[in-house]
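The complex appears here without one of its protein chains, the remainder shown in place.
For reference, chains read A and B in written order, and residue numbers begin at 1 within each chain.
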Amino acid sequence: MADTVAVRTEEEGRGLEPAGFAFEDRLRPLEGLRAYGLIMAMWVRSTMAYRASFAMTLFGDLAVTAFDFIAILLMFSHVDALGGYSLPEIALLYGLSATAFGVCDLLLGSMDRVGGRIRDGTLDTLLVRPVPVLAQVAADRFALRRLGRITQGLVVIGYAVATLDIAWTPLKMLMLPMTVLSGAAIFGAVFIAGAAFQFVAQDASEVQNSFTYGGTTLLQYPPTVFAKDLVRGVTFVVPLAFASWLPALYVLGREYPVDLPQWVAFLPPLVAAGCCGLAGLAWRAGLRSYRSTGS
Amino acid sequence: MRLYAVVAAGGFRRYATYRTATVAGVFTNTVFGFIVAYTYIALWDERPQLGGYDTSQALTYVWLGQALLAAGARMGGGFESELVERIRTGDIAVDLYRPADLQLWWMAADLGRATFHLLGRGVAPMILGALAFDLALPGSFWTWPAFLLSVFLGIVVSFAVRYLVAMSAFWLLDGAGAMRMAMLAGLFFSGMLLPLNLFPGLLGEVARALPWSSLLQVPADVFLGKHAGWGLVEAYAFQAGWAVVLLGAGRLLQTGATRRVVVQGG
């Protein structure tokens, strides 16, 4: 009796394989996206369990970002230009940076929880699932309220486009979505690299904030405001400048304070791809070190 | 009283153990300090003496904002998420049977935390800021204790607000929304984004009268010597007044909430 039972399960076990693994091995990135979608849907449903709280957080997020721009408007109630830039010009920088960051924040917003998950041991529960850990961590605590920041960013871009005095060409128009998408990918790479760093230092999620939140704040102001070395740093070391400044300054027809040829304005997609590649490697190294050290 | 001193010491030690987090936090405060400082320099270049500050006073304001950020728990990170979680999971029922007052217990723990954050995350950014920029440091020694008293009152107000927020979880179950709103108000109306004396007209008057101005604007003005003599007493009275009102409101909510828990049986 026991033998027949064992044989049956063995067959069943094999029967699962074609559906399960062959598919996954070949299409691993797609498998990751699929898992991301599944987990994201669960979080959206979870959020809807507390509607009042969701409405408040959505409004809160919209207001947080709105206040952010209101602070700039308040500055302009006292001055006509900041660092030589007018309000519509700064609005374009602000809008591009905020939208790019908002997209990234929506998609990867809770990646900084990796350190916490390592500490409380719940990372292990993700490691026994048949889907990539990165996808599970990226979808963790997915929150629709983060649409607030994107909405506000787009509104500010709209305001900038309406009030700017520029000769719009199709190329310049195309630069806007290109900048937002590349910018989101560059910020995404920073999020992932930051999460990977938490495998080494579990309490260091705040370091990530200085590059992500700090980065988007920096990019909201014109580069002329900042010290040259700081501008060089975010151009060549952590290439956040490609997430908004360089393409936006091309659109505005402004000089970049660091001497660079004009075509670098078109590089953001390439820079983004490079950053994501490096971040992916960092993530793999981090996960490997976790699995060998268990901490 | 001894009990609460022990709780406060525990709060201090608990955060003191997160060394990496402290270093990471100082790093972030410093990065933000630099970013905001440059934008203020650009602003005061255009309009010197804006809001009654000269450039170095404005820069001092920036770095005070960073130094007091963690202590006032204006971006969250205080006790409230833990308390909300206890309310959500029902563990709060256990706390209510403790032979200690719920509000005082959490206030002691939060003051312990704030003390550590003031030292661990406030001093270093302030020194780094003072090294990199020309800051307006107090001319008189007595400004320092006056400033610290104002900071203390600000932290109590901050606690009282966050306690109210946490209590709301008894009714909303999930505290995320309310915490978000409180953080938002704490950020904007404390003067973190822009000093409140730059807010125009009615908005400025309202903002300066709200409790959040106790968190940064008032202590910063004490530090910069804008309040002296009776002005200083008025500033303290303003902060203490809000503290009493908000702590009282928290107590009312707590009484209502306790009754709820007892009725539901935890």
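Definition applied: a residue touches a chain if its C-beta (ideal position, glycine included) is under 8 Å from a C-beta of that chain, and two chains touch if they have at least 3 such contacts.
Operating definition for what follows: contacts and distances are computed from a predicted model.
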Identity of the absent chain, which is to be given by its UniProt protein name, from "Sodium:solute symporter family protein", "ATP-binding cassette domain-containing protein", "Putative signal peptide protein" or "AAA family ATPase"
"ATP-binding cassette domain-containing protein"
Which of these touches the unseen chain: A:Ala35, A:Leu74 or A:Ala138?
A:Ala35
Contact with the hidden chain (one of A:Pro130, A:Pro170 or A:Gly253)
A:Pro130
Touching residues of subunit A against the unshown chain: what are they?
2, 5-6, 8-10, 12-13, 16-17, 19-21, 23-24, 35, 38-39, 42, 45-46, 49-50, 120-122, 124-125, 127-132, 288, 291-295
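The definition used in the following text is that only the chains that are shown with their structure count from here on.
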Euclidean distance of C-alpha centroids - subunit A vs subunit B, Å:
29
For subunit A, which residues are in contact with subunit B within the complex?
49-50, 52-57, 59-61, 63-64, 67-68, 70-71, 74-75, 77-83, 145, 201-207, 209-210, 213-214, 217-218, 221, 224-227, 230
Where on subunit B does subunit A make contact in their complex?
18-21, 23-25, 27-28, 31-32, 34-36, 38-39, 41-43, 46-47, 50, 172-178, 180-181, 183-184, 187-188, 193-194, 198-200
